[in-house]
Structure formats: C-alpha cells, structure tokens
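Presented below is the structure to which this report refers.
For this depiction, one protein chain was excluded, whereas all remaining protein chains were kept in their positions.
Let's turn to chain A:
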Amino acid sequence: MISVENLSYAFKIGKKGKENIVPVLHDINLHVAQGEIVAVVGRSGSGKSTLLNLISGFIQPEVGSIQLNGTQVSGLSESKWAEFRLNNLGFIFQSFQLIPSMTAYENVEFPLVLQGIGEKERKERTSEMLKRVGLDPYQAHYPGELSGGQQQRVSIARALILNPPLILADEPTGSLDSENEKELLTFIKELNRKFGITFLMITHDHEVASIAHRKVEIIDGYLQEGRKLHEVQR
C-alpha cells in the first residue's frame, strides 16, 4: 500500500539565496502492506511528521520516491495530488482540522461535494456515516459546539466518507482525554479488521502505538524499520 524508497528531505530556512539547509530525513525506506496498521514513533523533531507530510503530498520530496496504492505519487502536480488525496487517502489530524463555518454534517459531506456526487446520494451517505460514528443528533452543530471527542469523530467520519483504502493519522489522540482515546483506538482497530483499511499513524504515545501491527521509529531522521510489535513491546 505504501512504498517509500531512499527518501531524503531537508528544510530550507532563511531568505532566498541565503537559505540554511537543515536535513530532516535521511534515506528512508518504508513499506506498508494493505490492511496493516503501522505506527511511526519518535521524539519531537525527529522527522516523523515530515515523513507523513511527504506521504500526504503536502510537501514534495527532492530525493527518493513514494508509491501509494500502486501509484507513483512523487512528482505529481498539485492538482493530480489533490485528486489522488481525495480518492485514495483519509486524514485524521491531532487538531481535527474541521472547517469552523460548516456544520458537522457539511464537514463530513464536503469530500462528497468535491467529488461531484449528487445531493441525494450525499445525504444518504453522510447521514449513514454520522450515525456510524454516533453523531446523528449533532448533525447541525458547528465544530465549536462539539467536544474534542465529538470533533475527532466528525473528522474520522470525513476521512471515511469516500471509503479510502489508506488513512494517515497524525497524533490522532493528541487532543483527546483517555476515555475518548480508548474509544478512538477501538474504532480504528474495528475499521481495520472489518474493512481492511490501512493505517499509518504518527504518534509518540506508546498506548496508541500498541494497537499497530508494526512500529517503526525515527531517530534523528533515520528510520529504524522492521521491528514487529512484540519486539517493540519487549
């Protein structure tokens, strides 16, 4: 599902022409199979979020290649990347990233709107999805009127609405209390088990990482790949 090969990335900081080059990732190789839950762990500043941003297409790699769901995505134009994201990827963010001026219903519906799906079908699918995440009574609520846990559920509903084969999660439980965290992790496991959805999670929380089939660690921009879950736990 995910195939990252020889990926390196460096930030350019400072004025144009006088930039400082700060290397972040070095020669990363990561392979994630379909139906796998992989947790990427590491200290702050280790480069794990940069890796996720590269895989998401929010930044473009200069060295190395990324293949997602059989498509070579490194080098895609901005438009092609946007289309690819819409059709293949779901996102769960730490700070939910809901559009504040849209209701819970409209936020979940939005990917369907972008895909040009008709109003009737949109209504059915959005209502069904909101029921599935237990937010049916909160359809007309704005994000500001929902709790953190509810907002994250809206965010998950939005990520799942187009049935993507891969979900990228950046610290998905970072803004949740322990009860909501447990609930979310159970939901992720259920989605993986029932629908075979692949998850790549960035986390520094060992409890979150514990639900992954495999855990990889980034230390100072280098990936420590291959340790199975039981090895990590030991």
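Everything that follows uses one rule, which is that contacts are C-beta pairs under 8 Å (C-beta built on N, C-alpha and C of every residue); 3 or more make two chains touch, one makes a residue touch a chain; residues count from 1.
Basically, contacts and distances are computed from a predicted model.
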item: Chain not present in the shown complex, as UniProt names it (candidates "ABC transporter", "Acetoin utilization transport system permease protein", "Malonate decarboxylase beta subunit" or "D-alanine--D-alanine ligase"); value: "Acetoin utilization transport system permease protein"
item: Contacting the left-out chain in the complete assembly, out of A:Q97, A:Q139, A:S175 or A:S210; value: A:Q97
item: Candidate in contact with the missing chain, chosen from A:G17, A:G70, A:G116 or A:G144; value: A:G116
item: Absent-chain interface as seen on chain A, which is shown; value: 53, 56, 58-59, 78-79, 82-83, 85-87, 89, 91, 93, 95, 97-101, 110-111, 113-116, 158
